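Other chains dropped; remaining ones untouched in position.
All chains are identified by letter, namely A, B and C, in their written order; residue positions are counted from 1 within each chain.
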Amino acid sequence: MAGVSPTEPRPLAQTLDLGFARLDLGRLARTGDPETVLAAGKSPDEVVAILRELAAHSQGRAVLATRCADGTLAACRAAFGERAVIDGRGRTVVLGAVPQPLGAVAVVTAGTSDLPVALEAVTTVGVHGSAADLVVDVGVAGLHRILAEQERLARADAVVVVAGMDGALPSVVAGLVRTPVIAVPTSVGYGAAFGGLAPLLAMLSACAPGVSVVNIDNGFGAGVTAARIARAVARG
Amino acid sequence: MAGVSPTEPRPLAQTLDLGFARLDLGRLARTGDPETVLAAGKSPDEVVAILRELAAHSQGRAVLATRCADGTLAACRAAFGERAVIDGRGRTVVLGAVPQPLGAVAVVTAGTSDLPVALEAVTTVGVHGSAADLVVDVGVAGLHRILAEQERLARADAVVVVAGMDGALPSVVAGLVRTPVIAVPTSVGYGAAFGGLAPLLAMLSACAPGVSVVNIDNGFGAGVTAARIARAVARG
Amino acid sequence: MAGVSPTEPRPLAQTLDLGFARLDLGRLARTGDPETVLAAGKSPDEVVAILRELAAHSQGRAVLATRCADGTLAACRAAFGERAVIDGRGRTVVLGAVPQPLGAVAVVTAGTSDLPVALEAVTTVGVHGSAADLVVDVGVAGLHRILAEQERLARADAVVVVAGMDGALPSVVAGLVRTPVIAVPTSVGYGAAFGGLAPLLAMLSACAPGVSVVNIDNGFGAGVTAARIARAVARG
């Protein structure tokens, strides 16, 4: 595999070349957010190696891997032990200390099955410097559930709404709050939900303004956006 | 055009052959609902001819044409005058007297732009023997609007919910009522609504049970189903 | 996993918060139908816990779990023993006594492979208070099969038609009966059936009025709607 065998890392300007990956060490300075490892499509060894290098260049600040399969979670547990916080349900690994939180993000789910995606968002918010408040199972089939939580929503600087099936919850929430709503469609559902297509299209067509949407099951992306908002608002 | 030129109507058992159409005169006896004319794809002359024949065989009971283009509405006005009730917005023509209503159907719309489809449903309910109550513009972006109408919903034997965009309203309504909810997705919306695909998929994936769905913009189909239910309940 | 660990259940108004789920105890009073557990996406332990809590708040009336994987069926068998009725083919668990049936629902399948979905509908009808009559394998390729069963169809207050492949059966049935037809497309078929898309679109485009459609393989949804109709008709 000429050209991709891991030779000695060559430091380019703010780039660390591992042969199979080219780490963007300047991302934190440029965007305020550190580089994250999307573990899907990488071997457990590659994930461990990248996390280790990122941590070595992060001045102790937490680095994050998402979408870790069981083998990758085990490899991280073996490699990092107590230094890593591992969430088997949200499939995340956090290595290093999360920053002091600035601002607050509410993470709301329509159903119980949306929890793994919501947990990825909760962890991401923490690593990216804000505090997450998780509100579970408040789908629109029983409206009193979300209406009973309006105060918690009002305390947040941004609201992440995680829903599969009909994807109706973001429209309802956006009609109740003053903050941006970041909607996360999930692959929860079957048949005509088409793996998340139904809630994705519904959320993009939300009848209440103030809703923007991330990819299906992308708790990470929603968490980054929400944390950017909450941090900025808290800083003023 | 051998074989399709309108020769003298040949009466088959409960069928009237106009050459270009074969009317199912037994439908009323068989299903309780008279045959209806879907005007789309037929010439104004054909629609007038079919309505006239259906009326001649209906013992004075109303017959209905739906999805009439402007030319067809004008042709019906010219042909039938006062005997026809013509709704330019719902694009329906009713010829003859509607039956005495049995039971009640609520027809609810999420927005103002859903009105034409809702009006098709309202007219259909009447022709098919039940009474319709129209509740307009109570979409989920302002929840208090639908919550304020719960009593009207509770008086109905079936609820038709007409919504485009995110198609969220049927899930909310079905969580509030005891009757079947017939959901009608509309082509209202743009972009990722994909001509009604978004609300169609969302409604099929509704998170509240008791929802069934008809074709996009199919106020007629929803009206027939709702009237069948309301009539049966009223008859006991 | 702060916020989702099962602490002591907090009773909100008609809501029971299990941490990972928020049970809507008011649903029965509000809609006439008890809350049901969609087991897909939940762990066996979660399903058992939710069923137990729902049963504890249902005054002995049956509660239902659908789409149970083998592990969940086993966990329910271990937890509830004789108190639960478990259908391995329809993948349902019923805990508690089903109500005295009101009215009748015919559940019709086009083919043998549609049976699991039909069985989910049959069980749902029973739990929701009506009686189901199952008519199997009467697809339109041999018309005499459905024509021979017209009397059974005529005895029902609502007809559920379960079909995959071309989804042609609901159009045929709706031309023969006076009751609403609830069509259930199934994922039976291959290639251009696209996992149930072909019968779904065909049923939404049914050429006979009186047909409404639920999600692919959604025997549960069809059963709830049909039982609502049959109960209402029986009560008058």
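Note that in this section a contact is a pair of C-beta atoms (placed from the backbone, for glycine too) under 8 Å apart; a residue touches a chain by one contact, two chains touch by 3 or more.
As the structure is a computational prediction, the values presented were derived from the model and not from experiment.
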Assembly copy number, counted for this structure file with 3 shown: 8
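The rule is short, and it goes like this: only the chains that are shown with their structure count from here on.
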Per-chain Cα centre nearest the global Cα centre, belonging to chain: C
Intercentroid distance (Cα basis), subunit C paired with subunit B, Å: 27
Residues within subunit C bordering two or more other chains: 27, 200, 215-216
Complex contact set, residues of subunit B against subunit A: 110-111, 139-143, 147, 164-168, 171-172, 174-176, 189, 191-194, 197-208
Subunit A-facing residues of subunit C, complex: 1-4, 12-15, 19-22, 24, 26-27, 38, 40-42, 46, 67, 185, 187, 195-196, 200, 215-218
Subunit A residues within the subunit C interface of the complex: 87, 89, 111-113, 115, 119, 133-138, 141-142, 144-145, 148, 188, 190-193
